[in-house]
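One structure coming up, written as structure tokens, with questions to follow.
All protein chains but one are shown at their positions in the complex.
Let's look at chain A:
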């Protein structure tokens, strides 16, 4: 967005997007995380920060609205900010409480599959993780639906300890204490 001109030269135009709320920085004020956005912008694009958050710009923005509308807008912004904070807190709490289960399931005597549940709570894309598991351990690995709803990763072979180590090492977002290995014996009906 270096050129502010609306002439058609110099396309494609480079646009900077805020690293916090993903909107173009001009719109950060509507995103509910203004404080963080401002800090981010100051750090990463000081020039733009100077332009957008100067005293003049703020005053100009306010004077364009009637007093009544200003009040409403402020109230709305406050609400939105509160919502954003609450959402973040909730996400963090969920992260702290949710568990990753690594299950070793007996498939046939001496043959096992390993099921991994709960990785999605840590912001991981389980499809991708499944692919990574498959690559890392050179086994079949897939995402399967579980009866209670949701999805889990099923890896062929008894890999519970290996997966435990691998997850701890590669996905730093997942705390080690939140992971658990369990064994599940499946009784197969005699056929």
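We adopt the following convention: contacts are C-beta pairs under 8 Å (C-beta built on N, C-alpha and C of every residue); 3 or more make two chains touch, one makes a residue touch a chain; residues count from 1.
Heads up, the rule we're going with is that contacts and distances are computed from a predicted model.
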Choices "Bardet-Biedl syndrome 2 protein homolog", "Histone H4-like TAF Taf6, SAGA complex subunit", "Translation machinery-associated protein 20" or "Ribosomal RNA-processing protein 40" - which one is the UniProt name of the chain not shown: "Translation machinery-associated protein 20"
Options A:69, A:82, A:96 or A:182, residue touching the unrepresented chain: A:69
From A:26, A:106, A:132 or A:162, residue that would touch the chain that is not displayed: A:26
Interface residues of chain A (partner: the chain not displayed): 1, 4, 6-8, 11-13, 15, 21-24, 26-27, 30-31, 60-61, 64-65, 69, 73, 76-77, 125, 128
